[in-house]
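With one protein chain withheld, the remaining protein chains of the complex are depicted in position.
And now, chain A:
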Amino acid sequence: MSEVDMAVIKPEMMKSYIWLQTADGSIQQVEQEVAMFCPMICHEVIQKGMGSSKNYAISLPQRVNPAMLSLILDYCRFHQVPGRSNKERKSFDEKFIRMDTKRLCELTSAADSLQLKPLVDLTSRALARIIEGKSPEEIREIFHLPDDLTEEEKLEPLKNTTDDPRIRLLNRLYAKKRKELKERQKLKNIEVEEERVDDRSVDDLLSFINGDNGDSKGIKNSKSKKKNRRRKDQQKNTSANEAIKNHNKEPNGLNQVCHSAEVGQKVRAGVGATSNLHDVEDDIFDNKNELDDGDIDDEIDPALKEKIDREVEDFARRLNSDWPERMQEILSFGHERKPVHFSLNGNGSLRRYANSEQR
């Protein structure tokens, strides 16, 4: 006969109960075999003789509120019966664990304070299943975590606890790379306004490179390690310069043409252009500075460095190949108001589609 059957046959007062008190003061009595399934309660009863009456109720840890206690006791009541098969237990566990995340966390905490390891295992597994595969935003949403890290810290999750300046520089490199990737994204889906950003950025690069060479040299001099950086900068400068070289004569002319080409958008062009100009210039200026800083430590990630180099060259190449066509188009279209769309073709270079050609 199972224990449950015996309990029914025996008169009620023969059954032994344990008295438990939760942090809010409420006291309840629980069947002995159920309560003793929790190691913490077991310990209190055996070692300290507590729990035998209302006055000597066992005080449960604060993390165990009445709702959680009830859940835990349900769990104990099922599992303390010896005759159950593994399949039955597993099936019970699966159903038992279905609750909202908030309660799951509370239950984990309560089970841990009662040292009920099997239940802690079960809830940990459930929580891990919830976390697995989700993005940080989703996880924050589910668990109500504050989003209190700076973007930079997020970029470099493997930050060194000792705040190594090398790691800080690596952070900056990553931040810079992220921006570059963002810019590439912009280039991929270009509408009219962004087309103009392109122009601006070319202009800016041009003026920045021509004008800023002095500044960057100044910055260079202030750092101790000059050699590597200079080499790298020159490399980058040359590639960018190559791209811009052919069109050195055109910038101002182009601006004017752009303004006249798009009827009805002159005003916006004027205003937008200026603000764009500043933004992009800032970006590139920052890029340049961060590049300087990042270059100090070549050993950090050569593979990453190569990748960034490649990206810069790629960008430059694309600009280079595109300029003659765009120039022609813009000059020839004149007053037409056709929006011009750019998209990437197979080998990654930009190609223009006029409206009619677009699929």
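Quick note on the criterion: a residue touches a chain if its C-beta (ideal position, glycine included) is under 8 Å from a C-beta of that chain, and two chains touch if they have at least 3 such contacts; residues count from 1.
Just so it is clear, contacts and distances are computed from a predicted model.
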Choices "AP-2 complex subunit alpha", "F-box domain-containing protein", "DNA polymerase epsilon subunit 3" or "WD repeat-containing protein 89" - which one is the UniProt name of the chain not shown: "F-box domain-containing protein"
Selected from A:N55, A:S85 or A:T150 as touching the chain missing from the view: A:T150
Full-complex contact with the absent chain, from A:A23, A:A67 or A:C105: A:C105
Absent-chain contact - pick from A:K48, A:R140 or A:R310: A:R140
Residues belonging to chain A that touch the chain removed from view: 102, 105-106, 108-109, 112, 120-121, 124-125, 127-128, 131-133, 136, 139-140, 143-154, 157-161, 168, 172, 175, 286, 289-290, 293, 301, 303
